[in-house]
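As you look at this complex, bear in mind that one protein chain is not there, while each of the others sits in place.
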Amino acid sequence: MKQMVHRLILALLLAAALPMTALAVEPDEMLADPVLEARARELSKELRCVVCQNQDIDSSNAGVARDLRLLVRERLVAGDTDQEVLDYIVARYGDFVLFKPPFKPETYALWFAPGVLLLIGSAAVALIVMRARRRRNPSALSDEEEAAVNELLARGAKE
Amino acid sequence: MVRLLAALPVLVAVVFGAFLLWGLNPNRDPSSIPSVLISQPVPQFDLPAVEGMDVPGFARADLVGNDAPVIVNVFASWCVPCRAEHAVLTRLVRDENVRLFGINYKDKPEDARAWLEELGNPYEKIGSDLEGRAGIEWGLSGVPETFIVGGDGTVLFRYVGPIVGEEPQAQFRAALRQAQTRAEVGS
Partner (left out) sequence: MIPEIGHFALALALALALAQSVIPILGASRGNLVWMRSARATALGQCLFIAVAFAALMRSFVVSDFTVRNVVENSHSLKPMLFKIAGTWGSHEGSLLLWVLILAVFGAGVALFGSNIPAALKARTLSVQAWISVGFLSFLLLTSNPFERVFPPPLNGNDLNPLLQDVGLAMHPPLLYFGYVGFSIVFSFAVAALIEGRVDAAWARWVRPWTLAAWMSLTAGIALGSWWAYYELGWGGWWFWDPVENVSFMPWLLGTALLHSAIVTEKRDAFKSWTILLAILTFSLSLLGTFIVRSGLLTSVHAFAVDPERGLYILMLLGISIGGSLALYAWRAPTMEGGGLFRPISRETGLLVNNLLLAAATGTVLFGTLYPLFLEAATNEKISVGPPFFNAAFIPMMLPLVFIMGLGPFLSWKRADLAGVLQRLGVVAALCVGAVMIVWYLAEGGPLLAYISLAIAFWLFFATLREWAGRVKLFEVPFAESRRRARNLPRAAHGMTLAHAGLAVAMFGFIGSSAWKSEEILFVQPGDMIAIAGFDVRFDGAEKVQGPNYIADRGTLVVTRNGEPVTTLYPERRVYPVAQTTTTESSIRSNMAGDLYASLAEPASQDADNAGAWTLRILYEPLVNFIWLGSVMLVLGGGLSLSDRRLRVGAPRRAAPAPMHATPAE
């Protein structure tokens, strides 16, 4: 509990203002090359600010966020690919900083969940739809009976 | 079959509930991040001395090839809890006979000097990390943080926050002792 309180104090000290107030990327951080800068902005949106409450470094005012933004740009200028930049930061802070969880055994359940849910759901839907065709309804005609009736009527109409 | 399906929602709810109950554990801090450095070699860094101070700078080489675990403490003069922690660290160095190194994080040299002059200097070496880059190498998210580094340069333990109060101190001392006994056994 006490540790939590201290943590909170630290976080507030580090962040000059309430982390919520945006306008975080500063013009003096931005790179001259627009392509690299665009990459930097995209990557920043995928990286979590470690001292904030669920914000990306692109929109956080915290000091650490700014340091990381500068680091991202430094790595991009040094020629890293997007994945290499992310790996560099993950090597220092862990997977926690990635807003897109890595695809590894611990997160298979997460990434496969949507597909599995859809699969199970589709199977259920298929089952229900199939059962709905063959449901007992003595007063209604089945397909074959209906076809037979139509044929008889057609024959009767011809005669 | 239908019964099994109908029971599925309540079973899922119970499982979720168990996890939620676990999540309520008061000792759990949802915003703390585990350090990736534990059991890894110390990161690469080479910091100059604090300008105007007689204490030497601090680099990775200082942490490799020691014969006993050492403590690395990240501090700053603008960090209020660091003041209280300072006394604890000084006592630790004196009582446990352990070496203490410091990283002065994003601190103006004159402020750091004044701070250390006022409180005393327990640090054998202090690296001045003006830009915070070394902090990133150490995976810092706040100040203070304190690390126990083994003699061979492996990071053994990290404590986030000031080591102030009975429980934090007990926790840290226990970790230190564990590191030291492990070192003795190993040698």
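Think of it as A and B in the order they're written, each chain with its own count starting at 1.
Just so it is clear, a contact is a pair of C-beta atoms (placed from the backbone, for glycine too) under 8 Å apart; a residue touches a chain by one contact, two chains touch by 3 or more.
The model shown is predicted, which means the values in this text are computed figures rather than measured ones.
Just so you know, the chain we are not showing touches A, B across the whole complex. Annotation: of B:25, B:44 or B:97, B:25 touches the absent chain (contact as defined above). Along chain B, the points of touch with the absent chain fall at residues 2-3, 6-7, 9-10, 13-14, 16-17, 19-26, 30-31, 33-34. Chain A residues in contact with the hidden partner, per the touch definition given at the top, are 4, 17-28, 30, 45-46, 48, 52-56, 58-59, 66, 94-102, 106-107, 109-111, 113-114, 117-118, 121-122, 124-125, 128-129, 131-133, 135, 137, 140.
One rule holds for everything that comes next: only the chains that are shown with their structure count from here on.
On the side of chain B, the complex with chain A involves touching residues 26, 29, 31-36, 43, 78-81, 106, 131-133, 135-144, 160-162, 164-165, 167-168. Residues 1-4, 6-7, 9-11, 13-14, 50-51, 53, 63-64, 67-68, 71, 90-94, 96 of chain A touch chain B in their complex.
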